[in-house]
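Only a portion of the chains appears, each positioned as in the full assembly.
To keep things simple, chains are lettered A and B as they appear, and every chain counts its residues starting from 1.
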Amino acid sequence: NIFEHKQEAKNPFYRVVELNDRTEDPSVWGKNFPMQYDLYLRTVDQQRTRYGGSEALPHSPTEGDPREIVTRSKIQEDERLKRMWAGYSFSIDYREKRGHAWMLTDQTFTERQKAGPPGACLNCHASMVTTYNKLGNGDIFKGFEAVNRMPYPEARKLVNHPIACIDCHDPQTMQLRVTRPAFIEGMRALKASQGIKDYDVNKQATRQEMRAFVCGQCHVTYYFKGKEKRLTYPWDKGLKVEQIVAQENQDKVVEWTHAETGAQVFKARHPEFETWSQGVHARSGVTCADCHMPYMRQGGLKISDHNVRSPLLNINRACQTCHRWPEQELKDRVEEIQTRYYDTRNIALNALMDLISDIKAAKAAGASDAELAEARKWQRDAQFYIDFLVSENSMGFHADQYSVKSLAEAIDMCRKGQLSLRQRNLQRVATSASSGNAARK
Amino acid sequence: MAISSGINNAGEDIFPKLSLSERSSQQVDRMLSKSSLSTVVLGVLAGVVIGLGMYTFVYAKGYSYLTTDPQACTNCHVMQEHFDAWQKSSHRAVATCSDCHTPHNPITKYVVKAENGFFHSLAFTSGWFPDNISIRPRDARVTEGTCRHCHAEITTSIVGPHSAKDMSCVRCHFNVGHSAASFVMSNRPEGQSNGQR
């Protein structure tokens, strides 16, 4: 009723409790901001969209993994992924992601734990501000370094919540803030490459940028540098996949040896932030929060929908303020873009499987490492491209043309890898075969 | 270069420009370059220009700016599209042109009105304006102000204490008054989408 509105209008939020950088528990923040808190809790919900969202599958708890609900296994759905990652922990267990409420549980109980990951993993799966502050006595970078190098089980004991209010908000002003050293460092490197020195994201970013940067703290690709296991975002050359590959090649990143081909390979992860930055929405100043946390009315107020989820479950608010098309039409547009992407992704994955088969066969036929070197290099780079695109979670929507273009480049690389191999085989036999010149040319 | 990273575009360095400065500065360029007269303009300056301005201000009813009647704006056919679109807009019943395009502060109100009235009259007569008009920085600020004035209550949570840095309403609500989309739709069957797919 109008009276209520007026009340809230004067002072939309009642400071019931004082908040500071030691207030980790979101339910305490929720006393001041009950609407946002209630929405935040709803990230436990699971619902599918055609290519996204997530599906709740029953799981009989074991003492190793007490979860009663899990998501679909992506590697069982598509054997090609399992083969791409052969020899790495992702070939053991890789599932559909789901809402923020699950992040800590899912990380704790994934079978990838068998690989004995470092504490660095927690950076993106738990509320870290208080932990970083404690370990670093007020210096989050020191705290960050301390957690990074701990074994996961040890570090795990130091955290209590999945991402919480404190990870995105300043407890005094409620302004957005970046709390992850890895992002601060990555962004500084990126800006430096654009000629901007000593960029300080929390001082220099616009409010609009912050609506994407808070997400960019985690929805990015990364690797662990050195034995300090420093969480690193390889943005020194830029955010495009070719620039990231170049950077990681320069850093000589090798995460595992491919089980079938013996290639020295490395992994890409959920590069939503990097991919979004290449799309027309980023170019138009449209940020993650605009689509994944659109404003909604509650009482007489506009608030951000803290039930962070697929915009396709919320088209009216997420899209229709800017796009006047009917909901169904908007959904169809997204799915058209996603399906074009999905089809191209299939071509790329098949090309990669062919390359892996060829290297494997050549190896079996006694080809030397020297003879396999070129093909393995092609596999290394092409596989990263494909992994980068496959691990991205919008199925091509965040940057429709860019994503498909990168797949096109990866397809060419895979096939060149195969050719390099066959060419060499041919040359070896050329002397004895008239068709030699055909091959050599 | 913007292409290198969308991030540049997500922030002040590009974004506000999109609806403000850049848009109109290059619009002014166009207006001048459009007329070899630009030099003449400087020459003849005050006399003729003001003469012309006042002439239209009266003849083309530039003084309409002083009223609040939307119909008055359409005394210039170049405002007709906006009027038509406004009539299809969510605000037709709740806000008139001047509600959004003049400050809700009695003093500045008439300054803005008179100034726009004069310069738009001049532009109209001389033809020194682009076919697709775009709002000037000053007027965009005025308009943003009017949004907040009328919607103070509902937006306290998003412009209020929780955000020192400001955000543009028009970024998302660019079509509340008269959407570009409704210009498009106005010359075709509603929602008509091309049969080819």
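Everything below uses one rule, namely that a contact is a pair of C-beta atoms (placed from the backbone, for glycine too) under 8 Å apart; a residue touches a chain by one contact, two chains touch by 3 or more.
Predicted model only: the values in this text are computed from it and were never measured.
Shown is a single representative of every chain type; counted across the entire structure file, the complex carries the copy numbers A x2, B x1.
Following the convention adopted for this analysis, only the chains that are shown with their structure count from here on.
Spacing of chain A relative to chain B, judged by their CA centroids, is 41 angstrom. Remark: chain A residues 5-6, 8-10, 12-13, 173-175, 190, 194, 205-209, 211-212, 238-239, 276-279, 281-287, 290, 295, 297, 300-304, 321-322, 324, 326, 329 touch chain B in the complex. Touching chain A in their complex are the following residues of chain B: 2, 4-12, 14-15, 18, 152-158, 160-167, 171-175, 179, 181, 191, 193.
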